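Quick one: this structure, given as C-alpha cells, is what I'll be asking you about.
All protein chains of the complex are present and in place, except for one that has been dropped.
When the chains are written out, they are named A, B, C and D in that same order, and each has its own residue count from 1.
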Amino acid sequence: MASLLEVHDLTKSFGGFSALNHIDLVVHRGERLGLIGPNGSGKTTLINCITGVLRPDRGRIYFDGEEITSLASFRIARAGIARSFQIPRPFRSMTVLENLCIPLRFAAAVKMRSTELEAAAREILELIGLGDKATASPLDLTQIEMRKMELSRALASRPRLLILDEVMAGLASSELDEMLAIFHILSGQGITIIMIEHILRAVMNFSQRLVVLDAGRKIADGSPGDVIKNPQVEKAYLGE
Amino acid sequence: MKKAALLILAVTVISGGLLLTAYIENQYFYFSTYIVLQYIILATAWNILGGYTGYVNFGTGAYFGLGAYTAGYLITNFNLPLPWLIVAGGTSSAVLGLAIGYLTLRLKGVYFSIATLAMSIVIATLIINTPALGGAKGMYILRPKEVSFFSNYMELLFATMVIIAVFTVALAWFIENSWFGRGLAAIRDDEVAAACNGVPVLRLKVLSATTSGALMGIAGAPYPYYISYMEPLSTISLDMAVNSLAMPLIGGTGSWIGPVLGAILLSTTQQVATVTISSEYNLLIVGILLVGFVILAPNGLVGLFQSLLKRRTD
Amino acid sequence: MLTLDLFVNAIVAGILLGGFLAAVSLGISIVFGYLDIVNIAHPAFVVLGSYAVYILNSTFGIDPLLAGIAMAAPFYLLGILIYRFYYAFFERHGAESLRGLVFFFGILFLVEVGLNITYGVDYRMVNAFYLGKSIEIGLVGIPYRLLIPFVAGVAMIFIVYLYLSKTFYGMAIQGVAQDSLAARLMGADPIKIKSVAFGMGMATASVAGALLIMISPIEPSMGREYIGRVFAIAVLGGMGSVVGTLVAAVLLGIAESLTSTFYSPSMAPAVSFGILLLVLAIRPSGIFGR
Amino acid sequence: HAQKPLKIGFSMALTGPLAQAGKGALLAMQIWAKDVNDGGGLLGRPVELVYYDDQTKGANVPLIYAKLLDIDKVDFIVSGYGTNITAPAMPLVIDREMVFISLFATAVNQHFNYPYYFQIMPAGPNPVVDWSAGFFEVAARQNPKPKTVALLAADAEFAQNAVDGARENALKHGFEIVYDQSYQMGIPDFTPIVRAIKARKPDIVYVMSYPPGSVGFVRAAKEVRLEPKIIGGSMVGLQYTSIQMNLGPTLNGIFNYWFWAPEPTLNFPGIEAFLKKYQAEAPKQNLDPLGYYLPPFAYAYLQVLQQAIEATKSTDQKTVGEYIRQAEFETVVGKVKFGPNGEWARSRMLFVQLQGIESHEMVEFTKPGKMRVIYPEKFRSGELIYPFPGWQ
Partner (left out) sequence: MGARATSLKTLKWKRPTLGNRIVVENIDAGYGAVNVLHGVSMELNAGETVVLLGTNGNGKSTLIKCIMGLVRPSRGRIAMELDGETIELTGKRLEDIVNYGIILVPEGRHLFPKLTVRENLLMGAFRMAARPHIARNLEFCFEAFPRLLERKNQPAGSMSGGEQQMLALARAIMSHPRFLLVDEPSVGLAPILVAHLFEKIKELKERRDLTILMAEQNFNQATKIADRGYIIVEGKIAFAGDRSLLREHHLVKKYYLGA
C-alpha cells in the first residue's frame, strides 16, 4: 500500500505546554485508521496541524507526495483532505443545505449549476440521515444533528482523505451501526478515513489499524487487536 | 429573467439621471442629490466588507479622504480630467484597502474595527503634515470654467455620481449573487470552518477590502470639485464613518438594496432637516431617527418589508 | 534638545495623562470589553458628567472631584435605565451588537443636543483651590490639575479591578457576554448582571467627567474628540482587561508626551495610533488580551 | 400696502464646533434686522433673514446656498462664520455673480479673485501677514529688544495661516525662531509642549490656538512657569467672557490680538447701543454675555450691505458690489474700507495687554483699563508692561 499522508516529527506546544511531541504517522491509501487517546492527548491538535488550522512548531506533513506543512487551510482542503470539527462550527447564517454547498463549490471545485449543486448536497444529507433538516438553520439542530452536519459537510468536499473528529459521540448503539455502515461504504469507494472516536466498539469495528496518542506522544501503532492489548494503552486509555 | 430586469433598471436610472440634467435647472437639486448619491456609494461599499464579510470598518473617512485628496492633488498640479481623477482616486484607496487588508485582516472583530479607526487618524495626521496637500490650511480646488454637454459643472458632477452609484450597486448585486459573495458569507460565519471547506479566506477578504476601499475612493474623487475647499479634519471625519455604517444597518446588511434604502432615507432626512429645522433640534431628529430605526426595524428596512409582505401573504 | 530634565518630565506628564485617559476609557473597557455593547456614547456621558460637576461646583462650590463621586450614584441609575432600554429593544431580540452601535450613536446625539439646548455651547470650567498649583520634586514638576485626575483615575481602576476579579458578581460580569445561557445555568440573571455592569461603566463616566473638566474646558460635543482614543485604549489594553486599560493608557500618554516634547506635537496622534496598529499587528488581541 | 420683503440669506454654524460663535453672530444679525425694520426697512422693504444651520460642516454649504438662491430666491447672501464655511460657497457665488460679504474667512479670495467678495475681519490686505504685524512691531520696539521667538500653532486652517504670517513678521524684525511647532486640536494637556518651549528659553512666545487650547496652554504655562518677556499672540478664546471669568487674574500680562474692548479709544458710533441690545438677549440664549468678540462684526457686515443698498437704491448685485468696492462705511466696528481683493484696505488688528484683573467676576471685564490697547497707535489706550511680569 502506498502512503497517502505522512507526518514526520510533528511538534506543537501552547505556551509552555507541549501538546504534540515528535509525532510520526503514515496513513496508507484507502486505509481505515482509528486514532484514539485519552482526553487532551493531542488528537484534535494533530488534525488541526494537518489541516492548516494550526501551524506546527516543527515537523513536516506530506499529502500524496506533496508537502503541505503550513499550507493555507483552503489549499489543503482543495488537495483532498476534509475534516469535521469536534466542536461543531456551522455557517450560522446559512441553511444546512447551503452549508454543504460551500465545500462542494470551493473545495470539491465542481463546476455545476446551483441546482445541480443543491441536488448533490441533498444526496449527501440523505445518506447521513439529515435529509429532513436540509432547509433548517444549524442553530435549530441538536448537538448530534450538528455533528452529522459536520460529517456531511466534510463529505461534500469530495475528499480523498476524510478525518472524522468524534462525529459519533452521543449516538446510541444502533445508530452507531448505521453510521459505521456508511463509513464502510465510503471506504469502499476508495476514501481514506481517519476516525477519532472514544466509543471503543465503533473504533474496533471500523479500524484496520489503530494509532494511540498519549500526552502528545504516539504510544502505539498497529492492528486493533494488538494495540488494545498493549498494557501502556490499557493504562492510559482503557482503564480497567 | 431577474438579471434582465435589474439591467433594465440600471440603464433606466442612468439615462433617467442624464435626462434630468436637461430639464432641471434648480441647482439645489444637484447639490442635494450629489450627497445622497455619495452616501449610496459609501454605504454600498461599506457593506461589501462590513455586511457581506463581517468586518466592521470605521475607516470610511480615510478611504474617501484619500480618494478626494488624490483627486485634489491631481487637479491642482496636473489639471487632470474627471475620469482620470476617478481612476486615480479609486486606485489609491484600493491600494490602501489592500494594505489594510493584509495588515489588519489577521485582526478579528473589534480589533479590526479599531485598527481601521486608528488608520484613519494616522492618515488624517499625515495629510495635516503634508504641505503638498495643503496641510491643515486646506486645499482650494477651482472648477473648470467650461463644461461640454452640460449647462453647468454641477450637472456633470451629478451625472458622474449617478453612473458611479449604479455601477457600485450593480457590483454589490453581482458579489451578493456570486460564489464570491457566498464565500464571504462563509467567512463571516466562521473563518476557520470556511478555510477548511476550501474557501480561500485571505484572498477573498483582501479582495473584499480592496473592492470596498476602491469604491470609497471613487466616491471621494469628484468631491474636491463639489466642495471647492478641503481640509483634513472635515474631509476625514468620524461622521462619515458612522453614517456609512448606520445606513446599511438601517436599510439591512443582507442585500444590495439595504444600503441603498438606508442611504436614501438617512441622508435625505439629514438634508431635509438641515434646511427645515436648522438648529440643535436637527441633531435631535437625526438622533431619534437612528435610535428609532434600529429599534423599529431590527433587521433593517429590507427585513421590515419582508416581514410585512409575509404577513400579508400569510 | 534632549535633557534629562525634559525627558523625566515628559515621562511623568505622560504617566499622569495616562491615568486620566484610563479613567475616561474605563467605562468602555467594562461595557464594551465585557458586555460587548458598543457604547460609542460613553465619551458623551463623560461630558455629561462634567456638566453635572460643573453645576455642583458653580452653584454650591462643591469640590469637583467630590461632585464627580457624588454624581456616580445617579449615573449608576441612569446606566441601569439605559441598559434596560437597550436590552428591551436590542438584546432581547438577539440583535447583533453592531446595531447597538447605531443606537448609541443616536444616544450620543441626544446627549449632545440635550446639553446644547440646556447649557448652550459655551466653554465651561471649574474652580478648586488646588488647580493651577503644582508640586516640585527635584527635577519634576507635577501640576495638581494632572496629579489629582491621575490618582483618582488609578484608584478607580484599582477598585473596579478588585470588584471584577474578587467578587462573584464581578466574575459574572466578565463571563456573562461570553455565553449568557451559561450564566443563567449558574443562577445568574444576565440582565441584572449587565445592568450592574453598565451602571458601573456609567458611574465611572461621572468621575471621569470631573477629571475631564479639571484638565480642560468642556463644551457639549467635546466627547467626540475622545471616541477614537478611548476605544483605542480599551482595545490596546486587551478587551476586558481593566489593568490592560491602565497600561495602554499610560503607554499612549507617554508616547504622546515624548512625541510632543522631542519631536512634533502635531505628530502625537499619528504616533500613538501608529503604536496601536503596531501592537495589534504583533499581538492581535491587545497587550493583556486573552 | 406691505412691500415684498428683502431677503438676505446665509448659512450659520448653529451646531458643531463653531456654534458658540455662530449663534452669537446670528443674534447680532437679528438685532441688525430689527434695527433696520424698526427704521422702516431697506428701500422701504422689510428685511428678512433666511438662514440655515450648516452644522460647521463645509459639505452642507453648497446645498444651503443653492437652496437660498434657487428655492428661497433671496435677494442677497452673506457668508457663514469662518473659512471652512465661506470657501465652499464660492463657486456658486461666482457662477451667479452675487455680492458676497464674508465673516472671518482667511484669505479665501486669494484663490478665487472674485471682485464682489468682501471680508469684514480687519486683518488687512494681506491677511496672513498683516494679522500679526502689530504684535511683532510692538515687540521689536521694546527695550531690551527681545531676540528669540517660539511659535506654536494649532493644526487648523486659521492658525496655520496665522503662523505663516507670524514667521514672516518675526524674521522681518530680526528675531530668531527657536521653536516652531504645531499641535493637533483636542489634546487634553499642554505641559509637555510648554516644557519643550521653555527649554528653548525664547524671549517671545507667540501662540495661535483655539479656545480649549488657549485655556490649556495658559494653565500649563502658569504651572510650568513659562515666563518669557512677551507671551500671547493669537489665542482665540481669551476674548470669551466665560474663559476670562475662569482664568481671572491669570490673564494679566498676556499680550494678544483683540477685536473690541470697552476702551475709550474704541467707542465707535452705535457700538454701545448694539451691545446693550445684545447683552439683554444673550443670557437667555446661553450666549457669551458680553459679546465683544464676534457679534459687533456680524452686525457690521450687514451694515455694510445695508449702507451700499441704501446708497445705490438698488438690489442689483453688480451695482451694489461696485459701490462696496469704492465706498467707506461707518459701522459699529469703526470705519471700514475694502481694498482691491475685498479685504480691509488697511489692517486694523488690535493687540491688547490684559492688565490689573483682580477677580473672577464678570464686571471686571466690562470696565475700561483691563484690556489696554497697545497697538495700533491710533487706538492706543495704555502701555505694554514689559517684560511679562510673571504669572499671578
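Quick note on the criterion: contacts are C-beta pairs under 8 Å (C-beta built on N, C-alpha and C of every residue); 3 or more make two chains touch, one makes a residue touch a chain.
Remember, predicted model here, so these are calculated numbers, not experimental data.
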item	value
Visible chains that the absent chain touches, using the contact criterion stated earlier	A, C
Residue among C:G27, C:G106, C:G240 or C:G253 touching the omitted chain	C:G240
Contact partner of the left-out chain, one of A:T115, A:S174 or A:Q189	A:S174
Candidate in contact with the missing chain, chosen from A:R122, A:R160 or A:H198	A:H198
Candidate in contact with the missing chain, chosen from A:N39, A:T115, A:T135 or A:Q189	A:N39
Positions on subunit C contacted by the hidden chain, ascending	168, 171-172, 174-175, 178-179, 181-189, 240, 290
Touching residues (missing chain, whole complex) on subunit A	14, 36-40, 43-45, 86-87, 140, 142-145, 166, 169-175, 177, 198, 200, 236-240
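The criterion applied here is as follows: only the chains that are shown with their structure count from here on.
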item	value
Approximate Å spacing (C-alpha centroids) for the pair subunit A, subunit D	75
Subunit B: positions in contact with at least two other chains	125, 128, 280, 283
Subunit B contact footprint on subunit C (complex, rising order)	32, 38, 40, 89-90, 93, 95, 98-103, 105-110, 112-113, 116-117, 224, 227-228, 231-232, 235, 239, 264, 266-267, 269-270, 273-274, 276-277, 280-281, 284-286
Complex contacts: residues of subunit B adjacent to subunit C	56, 103-104, 106-108, 110-111, 114-115, 117-119, 121-122, 125-126, 128-129, 238, 242, 245-246, 249-250, 280-281, 283-284, 286-295, 298
Subunit C contact footprint on subunit D (complex, rising order)	15-17, 19-20, 23, 152, 155, 181-189, 191-193, 195-196, 199-200, 211-212, 215-216, 219-220, 222-224, 237, 240, 242-243, 246, 250, 285-288, 360
